[in-house]
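Working notes, structure below.
Yeah, one chain of the complex is gone here, protein chain that is, but the others are all in their spots.
Up next, subunit A:
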Amino acid sequence: MTLDTSTSTSTSTSTNPASTATRTVAVTVPDWPLLAALDRHQRRLVEESPDGEPAAIDPAVVPVILLDQHRVTHSSAAAREAGALPGMKRRAARAACPEALVLEADRENESALFELVAAAVDTIAAGVDVLRPGVLLMSARGPARHQGGEAQLAERILDAVAELTGWDCSVGIADGPFAALLASPPGRIVRDGRSADYLAPHPITTLRSAPVGPGWGHRGQPSARRTERRLDLAETVDLLQRLGITTLGDLAALPSAAVADRFGPDVSTLHLLARGEEPAPPATHHPTQPILAETTLETPLVRTDQAAFIARPLAEELHTMLVANGLVCTRLRIVARTEGGEEMERTWRHDGALTVADVVDRIRWQCDGWITRSRLGGPSTGAITRIGLHPLQLAPAGESAPALWGSAGEAAQRASRAFARAQGLAGEDAVQVPVRVGGRLLADEMVLVPWRSEKPATHPGPWPGSLPRPVPTTVFRDPPPVALEDADGRPVVVTARGLLSAAPARLLVLAPGAPVLQRLGLRAGSSHPVLAHGAPTVIDERWWTPQGARSARLQLVVRGAGDEETAVLALSRTGSWTLEGLYD
């Protein structure tokens, strides 16, 4: 496998700083199911033949076809030449290529054997996630820096896999998992920020390998339980093709609001991927008590069929814990301790929320993989005595979790449909939710962020000087300027000691302010007698930095229009007064 070095060496030539996708390495083994089935077949031959080793089968020369449910899923190059193509029925394939070796697909075996590849990549880089058998994903930044460049990293991975397992793999590096996946078969390194350009000419059918799934793209509502909403990629691709969208570039060129409106959140995620971006993972959640399920095995695990028995109770235990905390897990680490005290671990990334069955499968595959590895002459590990499940990425189960009466949560679903529609109509900012971030001024204390976007970090405080309750119901975004006068008509200021220079007698509204002021009769140019005032509160913000600002807050009750008492909150900064809030 050669690297396309013409597009490599992405040394800080980031042309697109707006791209926020993670630099990702994808390691794929082409035709992995075929290779795994062939490997199994050969091992069986070795066991069966009592004398000597049978000749190794080279898939490049010998025609091999792999069947799954009576359809050809993969065929070797020689078989393809003879006309046995993926998608054919068994009979047609046999007719086209009678001499072909026919093998049955075995997902267990594929997954277990892939552990060898994962272990080989592990020798080069840390943080390797298995997306599915045949595909590994990991973050590129750290390993690339350690190996002295992305091209070097790719080469080291290719060498390690070839040396330790004997299989050829291919490595792609790009921004975001989807571009990396597509860059992997040709072995390309896409430059920083150029993922969208790289993806654009690819046919729309490549979306079938997109790393999406229920829950992953639905920020805020990983819908683990709503199986009927599961995204059918093949159907979606078919629909897009019928609509005349033939390349990823065509899809990326559509306005995102229109896509969200017409196709819903699932295809919006695909659209996001086609533009070379990465769907933000659901807001990760850190429970106060760590969630992990562990079991110590009375009889050490030496055979693969034993793994099946321990997997289900363990997965169910984890699932119960997650449900009790209202969480779903999208990334799982399986940790095993062996007799010799060695610890092995492997992280499984999943497109959506992991269900019990998914977890059971992964435990079984992983245990199989470790056991197979030691049997195939890898580093001997000894029997597994302890297995633990550590969920790495937790997200709130969202609004889809049914409640006590069975139907609760429907209001949330109804509302989220309405909000999604509003956002589809008028953009992401059409629906905003309040988030407390903390601050002394009322406008800083809580901010609005678009619904279902990442929430800013909260600074819990304490915030000395923040306003005690009751707080104004109106907080001006653009504080209208006002002036305070004492009884003799001189301006009232807050002195350096935090005192008023005189008791304010009149409030003057200087400029035409917000409409809410107009409604209460505080029109521009009008003056209103001050009925009562408090003592100024000095807010000394960030005085230790050059950006520090000193301001003073004053509560006032003035007589508005119609002789009604109106309470306002005035803020003095560098000698001039504005209205921070209004109690209306």
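Rule of thumb we're sticking to: a contact is a pair of C-beta atoms (placed from the backbone, for glycine too) under 8 Å apart; a residue touches a chain by one contact, two chains touch by 3 or more; residues count from 1.
Throughout what follows, contacts and distances are computed from a predicted model.
**Q** For the complex's missing chain, which UniProt name, "Recombinase A", "2Fe-2S ferredoxin", "Sugar ABC transporter permease" or "Fe-S cluster assembly protein SufB"?
**A** "Recombinase A"
**Q** Pick out which of A:68, A:250, A:485 or A:584 touches the chain that's been left out of the picture.
**A** Reading the full complex, the residue touching the unseen chain is A:584.
**Q** Touching the hidden chain in the complete assembly: which of A:323, A:357 or A:471 does that?
**A** A:471
**Q** Thinking of the whole complex, not just what is shown, which of A:46, A:61 or A:425 touches the missing chain?
**A** The one listed residue touching the chain not shown is A:425.
**Q** Which of A:323, A:446 or A:549 touches the chain that is not shown?
**A** Answer from the full complex: A:446 touches the omitted chain.
**Q** Considering the whole complex rather than only what is displayed, give the residues of subunit A touching the chain that is not shown.
**A** Residues 405, 407-408, 410-412, 414-419, 421-422, 425-426, 429-436, 442, 445-446, 448, 451, 468-477, 497-500, 503, 514-516, 519-520, 532-535, 555-557, 560, 564-567, 581, 583-584 of subunit A touch the chain absent from view.
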